[in-house]
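Only one protein chain is missing; all other protein chains are in place.
Per-chain numbering from 1; labels A and B assigned in written order.
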Amino acid sequence: MAPLFTPRADARLRLALVVAALLAVLALALGYAWARSGSTWAIGKPTEQPIPFSHAVHAGQLGLDCGFCHSNAARGASAGMPSGELCLGCHQRVWNVTAQFAPVQAAVDTGMATQWASVHRLPDHVRFHHAAHLAAGMTCATCHGAVETMPRTVRAETLSMGWCLDCHRDPRSRGLTPVGLGAQPYVHAGVEVPPLTRCTVCHK
Amino acid sequence: MSTDTPPPSTARVAEAALRPLGWGGWLGFALAGTGVVVLAIAVARLLWVGIGVWGNNIPHVWGFDLIAYAWWIGVANAASLFAAVLVLRRHGLRTAVNRFAEAAALAAVLAAALYPILHLGRPWLFYWTLPYPSTWGLWPQFGSTLVWDFWGISAHVLVTSMFWYVGLIPDLATLRDRAARRGRIGLARAYGLPALGWRGSVAHWHRHQAAYRMVAALVLPLLLSAQTVVALEFAVTVVADWHQARLPLHFIATGLPSGLGIVLALAVALRHGLSLREFVDRGDMDLLARLLAAAGIAALLAWMHEAGTALLQEDGTTRDAFLVRLAGPAWWIAVVMSGLLPQLFWWQKLRRDLIFVPIGLLAAAGVWLDRWSLVVDGVSRPRVPFPVTAYAPSGDEWALLLGSASFFAFALLCFGRFLPAVSMFETRHEESEQELEEEER
Partner (left out) sequence: MSGGATRRDALRVMGASIALSALAGCDEPDEFGHPLHGRGRGVASEDAVFATTLELDGLGRGVLVRTRGGHPIKVEGNPRHPASLGASDVFLESAPLSLHAPERSRQALQHGRPAAPGASRDAFNGLRGEGLRIVTGPLSSPTLRRLVAEALAANPGSTWHVHDPMADPASQAAALAAFGEAVEVLPDLRAARTMLCLGADPLGHGPAQLALARAWQAGRPRLLVAEASPSLTGARADRRLALHPAEFEPLARAIATELGVAGLVAGAAHPAAASLAASLREAGSEALILTGRGQSAAVHAIAHAINAHLGSRALRFVPAPAAGGAEMAPLEEAMRANEVSRLLLLDVNPAHDRAGFAAAMGRVVHSVHIAERVDETGRVASWHLPLNHPLESWGDSRAFDGTPSIRQPVARSPGGEVMGAVEALLALLGWEGTGRDAVRETWRGAWGEGDFESKWEEALEAGVAGESVPAASLALRADWDLPGRPIPPGLAAHFAPDPHLRAGAFAHEAWLQELPRPLTRLSWGNAALVAPETAARLGLAPGDEVELSLGGESLRAPVLPLAGQAVDCVTLPLGFGRRAGGPVGEGRGFHAAALRPADGAWVVPDLTLRPTGRRVALIARESQPGLEPDAAKVIGPGERLPPFAPTPSLHQPWSYPGAAWAMAIDLDACIGCNACAIACQAENNVPVVGPEDMARGRGLHWLRVEKHDRPEDRSVFQPVPCMHCEKAPCEPVCPVNATLHDHEGLNAMVYPRCIGTRTCSNNCPYKVRRFNFEDHRRRVDTPARNPDVALRPRGVMEKCTYCTHRIQAARAEGRLDTVETACARACPTRAILFGDLNEPQSDVARARQDPRSYLMLEQLGTRPRTSYLARVEEGGA
């Protein structure tokens, strides 16, 4: 009776088992890297906007302050988008390409807001307060990156929960001074818990 | 001993695995296969529509899902506990039944393993119970019994399948050789690969016995822990009727009749379905039936303990909660079907194949009702006033239950069809022992 398996079959089986184990480890490693890669979080991917607005021109070349347009950032939860009147206030004099400003003009005429596509939209269950972050000493660039170099506004950071927590665990180590709630340390089971890592701080 | 020249008596066993299916086999496969399709549909609907297709509500947040889970684990545990004890004690009965007891245990564990994932509100996120480095910076709560449960069921699947597989290796080699002799090279290779180059040398046997007994020894504490983890899911809560330290013991003791009942019914099926009457003989069946009766006594003791502690303790809340369970029929039927009914097997006249099947299955079903009494009746009266709506299982839940039973049957049919249903090497071992004895005389 001819042998069923060649003499090297045993070695092959062992090799196959080792390779399968290695592949499993590789898959896990790849998954780990993929979950953290910029492309997964749409970093650097521009979004279709109603108007080809350039932060590079406005914030970079013209040197406008962020608060000039996003005036609510220092006061409230949302940074606020500029009203159509604000846009047209300048653009009736400079760069008044009527076709480009049609969406803004329409918004002004109807009293509705211009429908910009959000680049940094957080999920529905997240509560984010711009003014609280600015009050703690953060700059716009911490989260939004160097918008003054962006001809098309793109995401600069993952905005993942882990990314937020990196800072929330120990804001002081980043030179930030938490105020109010974040400044109150508390202790549980003998361990000092960073107050800004509690769920209700960021979640609705 | 050489596997090349097997004693003729085991040929029938291997024959059962290698011969073409008869009409009965086809019918069994067709029925079980249909059930598996029903299971697939029920699972698909569950994933697509959600838990809403079930009859659950508040406070009956668990129903068929946890009943079936606890029950299948009980079946698996009792069956593999039985097999492991046989292996460790080198009991004569192991020849006959421990292979299919192991197979039944494995199939039951697989059926049970469906539920921890399917019962979730968002099953596709089950992996959040695993500790892995997520981008959220969050970890599971290691203090939760549901996390322990994950490790419990994983270890259970792993050990039960190892137990079954290690015992199977020599027989796989036999099948390989038989197939090769008939020139069915493809089949021989398929059996040969999992046989891991078994040649039956003394060194092989020596290591195999060591490994087999080691895994069997591993089964014992694991089974205790698996049942305990399931029991702890209930015992750690503030539900008045569940919050009892005796619950793990209760699960183990009352789980025994379910697994033994199923094994008993399966043994009858093997004897007649695969014509293996000589291998699973009357003595084996007698022994198994009396074991079931003894398990019934163990379960009865558990229930007496349950009733005693609940009714006599000072905490009136626990007593009232238990009285709510007594008001439902499930508890009483469980005691009768799983505890009292198997006691009939102490009478020799009643130990007959025709009676084994119904009583074995009823004993198993009784344990299912005990789990119903705990999971459903145990929460139907919260501590505070609440508008409780009775739990009414939906068609989807029945489909899932019957589907998982079909899956169990399907898996067993596959074992019976493609693998030796009775341990050939143990049988031969027994035969050679007998020959030795005769020679000595």
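Following the convention adopted for this analysis, a residue touches a chain if its C-beta (ideal position, glycine included) is under 8 Å from a C-beta of that chain, and two chains touch if they have at least 3 such contacts.
All values reported here derive from a predicted model rather than from experimental measurement.
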item: In the full complex, displayed partners of the excluded chain; value: A, B
item: Candidate in contact with the missing chain, chosen from B:L86, B:I153 or B:V379; value: B:V379
item: Which residue of B:S154, B:S201, B:T317 or B:Q348 touches the chain not shown here; value: B:T317
item: Which residue of B:L125, B:I185 or B:L311 touches the chain not shown here; value: B:L125
item: Listed residues A:G63, A:P123 or A:G175, member touching the removed chain; value: A:P123
item: Those residues of chain A which, in the complete complex, touch the missing chain; value: 76-78, 80-81, 83, 107, 110-113, 123-125, 127, 129, 131-132, 180-181, 184-190, 193, 195, 198-200, 203-204
item: Chain B, residues in touch with the chain not shown (by the definition above); value: 49-52, 55-62, 119-122, 125-126, 128-129, 136, 138-141, 143-147, 150, 233, 236-240, 317, 320-321, 324, 379, 381-389, 392
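We take it that only the chains that are shown with their structure count from here on.
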item: Complex contacts: residues of chain A adjacent to chain B; value: 1, 4-5, 9-10, 13, 32, 35-36, 158, 160-163, 165-166
item: Chain B - residues contacting chain A, complex; value: 133-138, 176, 180-181, 185, 188-189, 192-193, 196-197
